[in-house]
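Just below is one structure, and these are the notes that go with it.
A single protein chain has been omitted from the complex, and every remaining protein chain is retained in its original position.
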Amino acid sequence: MALFASQTSASMVRSGISDFWQRLRRSPIGLVGFFMLLVVVVLAVFAPWLAPYDPYAPVRARIDTIYAPPSWEHPMGTDDGGKDVLSSFIYGARVSLIVGFAASLISIFIGGLIGLVAGYYGGWVGNTLMRFTDTFLVIPDLPLIIVMVALLGPSLWNIILAIGILGWTGAARLVRSQVISIKERQFVTRARAIGASNPHIIFRHILPLALPLILANSTLVISLAILNESTLAFLGLGDPTTISWGSMLHFAFGRGAISAGAWWALVMPGLGIVWVVLGWTLFGYMLEELVNPRLRTHHLMPERKRAE
Amino acid sequence: MPLLEVRNLSTDFITPEGVALRAVDNLSFTLERSETLGLVGESGCGKTTAMLSLLRLLPASGRIAQGQVLFDGEDLLALSPAEFRQRRWRDIAMVFQGAMNALNPVRTVGDQVREAIITHLPWERDKLGQRVGELLELVGIPAWRASQYPHQYSGGMRQRAMIAMALACNPQLVVADEPTTALDVMIQAQILDLIDRLRRDLDLAMIIVTHDLGVVAESCQKVLVMYGGRVAEYGTVDEVFTNPQHPYTQRLLRAFPDIDNPQGELVSIPGAPPRLSDLPTGCRFHPRCTMAVERCRTELPELRQVGPNQWSACHLNETIPLLTNVATRLAGR
Partner (left out) sequence: MERRDYLIRKISWALFTIVFVATLNFFMFRILPGDPARALVRDPRLSKEVQDAIRARFGLDKPLLINTEGNPFDSQFFLYFAALARGDLGTSYNFNRPVADLLRERLVNTVILVLVGQFLAIALGLFLGLLASWRRGTVLDFGTLIFGLFTWSLPTFWLGIILLIVGSSRLGLPVGGMQTAGGRFTGTAYVLDVMRHMALPTFTFTIIMLGEYMLIMRSSLLEVLNEDYILTAKAKGLTDGQILRQHALRNAMLPVVTLVALNLGFTVAGAVQVETVFSWPGLGSAIYEAVTRRDYPMLQGAFLMIAICVVLANLAVELTYAYLDPRIKTA
């Protein structure tokens, strides 16, 4: 019978995936988001081949090469150091994606673990964990991240760690409420009656069902991570050895791009950030509609006309 | 003239792909003043949808495909939404199923009853409180509870509050959708008593939607059995329960315990009601019917008069009146 129960949840996951593809094809918002993300991923992965110059190579800055407006050699102009903005832009995609994903992974992992344990075991364990989560929820995250990175030193790894560790609270709450509702279901009782061990139940039965909702809401975590990274970089706490869109903006803002009228140095990197975050948000919006069908109609919609 | 006459009411649900699924097919019945009709059937047979159609409360995907609902001679379906809105609650009121969520949790019960009154009747402000209290007392709720919130009421009290609210404008017809479901047996009896008393005292016409034949036997004069969105059998309770002519009705009656015959066999109906997207050809009931013949598979049976006040939609009624164990058993009462 345990085999039957686990087959059910596994097949539910499989049907969930095909259901997902169907929905994606039918949802214009989701498709747009998906496409936007694809573009960024391509940029990031193929950066060395796509970028016309190497943004990490030293460049001798001359008065006429600084903040040069867009031209054929430099489609996005040059920045405060005379470097090609387009190349920096393309390479900048990497940091955003890497930090976004890595930090989110940490957040979801920690949050998911805490949520699973809290939801499944309940009792005072669950309560204490939730109290702990609640306390952290109240503490404002950006100041805390700033403090941590300022004290630890602005390396890429530290940034990922700081953002990741401070992002777990949302995931924890969500996972916990999902786990609670799932564990009341029949097949869990059945599995337990046979004597399945707790970890087995958690991983073979509960996790596959909670996963869709976790994934649907993970897009929020990823978007926030990307925004946080760019903010940190803008405030000067980015990794000085890597180029990110946030750090491009930091230098442009701090080195007189505004007064020089170099709008290209200010607009383009920001657009990159917006593009990525918007892509994730749209994609996540479609995922949310998928798992919450009540968002599609309501009681006060206008009456349909009689059939002709 | 009957108070309510429904003619050939058909309602569809439109799927996201645009396919129209017929949930109610050709429903027709009449209701006199002060008469109670029991609308019976398994879950999904279309009874709730039919009632929602009556009150034009269908969800966004629902559409009334055809038919007339004549209330005191006037077709309600032909009215504009604004005109109909004014008739709501004053002529026909509805008591919803599972009153758990049917009351707004952040407003007091008294407030919501008051709202029902002042939407249609020009009561003076100072008299309102008294009237609300009267209505609550009418259903057995102490008047001081008007200032409480729904979550402070028990399940039975909430149901009774909904009944009080339904009576606020002295309607001529009250539709009660599963008024006793989700309540425990003792409370069920209370609610039924209340409904009976109100019906007699206030001269109400009622339609009680239920899957519980016991309720119908006790409180209704007429009964309409629905299956797969269509009428299976319709007539006075006396005739239909004494001498059911549709196989489905017969099975239903057999599935209910009879206190006069405690040793009698309870036979449930095997199979499940059909899904709207997968309706059987011919008679909707034929896949589960023990007496089905070839014709049942291909041809939809028409509603045929089989008694002075009884109609049944079964091909077998054409040839012989059906006598079954159930019929003889009930006749012996």
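For the reader, a short list of remarks on this structure follows.
Think of it as A and B in the order they're written, each chain with its own count starting at 1.
The working rule: contacts are C-beta pairs under 8 Å (C-beta built on N, C-alpha and C of every residue); 3 or more make two chains touch, one makes a residue touch a chain.
For clarity, every value in this text was computed on a predicted model and none was experimentally measured.
From the set A:Ser27, A:Thr133 or A:Ser223, the residue in touch with the chain omitted from the display is A:Ser223, counting the whole complex. Only one residue in the set A:Leu31, A:Ile66 or A:Val274 touches the chain that does not appear here, and it is A:Val274.
Contact with the chain that does not appear here is found for just one residue of B:Arg85, B:Lys127 or B:Arg275, B:Arg85. One of A:Ser27, A:Thr231 or A:Ser247 touches the chain omitted from the figure, and that residue is A:Thr231. Although one chain is not displayed, its contacts with chain B can still be listed: residues 55, 57, 85-90, 93-94, 96, 98, 100-107, 115-116, 119-120, 149, 151, 162, 165.
Counting the whole complex, the residues of chain A in touch with the unshown chain are 135, 137-144, 146-148, 150-153, 223, 227-228, 230-231, 234-237, 246, 249, 253, 258, 263, 266-267, 270, 273-274, 277-278, 281-282, 285, 294-301.
Keep in mind that, in the parts below, only the chains that are shown with their structure count from here on.
Look at where the CA atoms of chain A average out and do the same for chain B: the two points lie 51 Å apart.
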